[in-house]
Structures are given as C-alpha cells and as structure tokens.
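Note that this complex is displayed minus one protein chain, with the remaining chains in position.
On to chain A.
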Amino acid sequence: MWAIARTELKKVVQDKGLWFWTFILPVIFIVAFVAIFSGDENTSYKEVVTQIIPGYTIMFAFFIMISMVIAFVKDRDSGMVARTASTPLPIHHYFFGKWIPYMIIVLVQVAVLFGFGVAVYQLPLGDPFSLVLLSLALAFIATGWGMAMAVLVKTENMGIALTQVLALGGAMLGGLWMPVELMPEMVQNISKALPQYWALQGFKDVILSGAGVTDVWLNLLILMVAGAAGGVLALVSYPRFLRQSRN
C-alpha cells in the first residue's frame, strides 16, 4: 500500500497543474475577494476573513477530485490498473495507496491557506484540535468523493465537468461564497444537505465562537459519513473499473 502511496505522491508533486489548482488559484481568490468585501461597511473585517478564507479553502479542496479523476483514468487507460491487479497486492491496498496521497495534499492545502490567512489577514484559528479534525474530515470527504468519481466516470472530461458541478454548485449553495443567512429560505434548506455547508459551519464555529470538538461533532460525523459513502461506492465499483482497464 505504501509503495503505491509513495509513487502516487511523487507523481502528483511533479504535476504543475495540481500546484496551480491547489495553492496558487485559491490564494488569488482569497486576496481578490477579501479586497472586494473588506470595503463593506456592514460587515466586520473578522467576519469577512472568517467567511472567505475557510469558504474558498473548502471550495478548492473539492478540486482535488480533478487530479484524482485524471490519475485514475490514466491508470485505467494505460493498463496500470490491470497490471497492478496481476501482482499479489490486495485490492484494498491499491485502493488506499491511491487515496492517502490525495488526503495528504488536501491537508497541506488547508494548512497553507489557513497559514496564509493567519500571516496576511490575522485569521484567528480557535481550538487547534478541532481545526485539525475538521481539516481531516474535509480531506476525507473531498477525496472520498474523488475516489468514487474517479472510478465511476468514463472519461477525464466527464470527471472534470462533474467536479465543477459539485465544487462550484456546492460552494454556491453551501454558503461558501456568501453566508447562508443571506440566502432565500429554500436555498438554506438545500444547503443543509451539502457537506460544504457543514464543513464551513464547523470551521466558523471553531474560529469565531471558540467551539471545541464536542460542539462540532455533528459536522464531523456528517463529513465522515459522506466521505465513507464515497469510499464504499468507489470500492464497490472497483471490479467494473478493473474490467474497463486495458490489457
């Protein structure tokens, strides 16, 4: 499992596109939107940064799905999936070996973007333990759904399109772009069905209200269950994915 994970990590670190999507573009968005909204007289500077930095961090965390789709489709079409299946490596080792590096990347992404927020915008962090757990849960759901998407889609383009829908649609409806309280009641109800909402509310509770693990347990549970659902769906769909592999 660790051999697969190490190799995958080496590959993705070399991928310049991933660096752009994961670190550069989110920083550009954060800088731009903090600049735009910090001029609003009705909103405090603290409210702006605690909305925008976690919000865009969550939105861009879901973009990891694009890299996952590309990596899996490439492996499937090059025959690497079938080749790996011919070795004694158990399927679940292959599976988690591919999954773990992307979780690490999302965790690094969260650390970098929050670190940027602290350094540049004096973003308060709150309880570090709760923050780490929420970051883990966010990495778990973004990559869990990424695993499902990567195994289920037929083409890279299909995966990229669906990721855009999930990441941007989820960001818009989940309150990542603007507080859900400002949205119509119907949209607020839809928000509660989206993991992005629960992730943001968790981060905001920890950062703004000083909440601890006991206060955000429901957020953590929802994110973990949704992530696990993605992982299970991917695992169940793996035999079909293997059949589609070349060789």
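Criterion: a contact is a pair of C-beta atoms (placed from the backbone, for glycine too) under 8 Å apart; a residue touches a chain by one contact, two chains touch by 3 or more; residues count from 1.
FYI, contacts and distances are computed from a predicted model.
Looking at the choices "ABC-2 type transport system ATP-binding protein", "Glycerol-3-phosphate acyltransferase", "Tryptophan synthase beta chain" or "PQQ-dependent methanol/ethanol family dehydrogenase", the name in the UniProt record of the chain not drawn here is "ABC-2 type transport system ATP-binding protein". If you put the hidden chain back, the residue from A:Ala3, A:Met178 or A:Ala193 that touches it is A:Ala3.
Touching the missing chain, out of A:Ser78, A:Gln122 or A:Thr155, is residue A:Ser78. If you put the missing chain back, the residues of chain A touching it would be 2-4, 7, 10-11, 14, 78-80, 82-90, 239, 242-243, 246-247.
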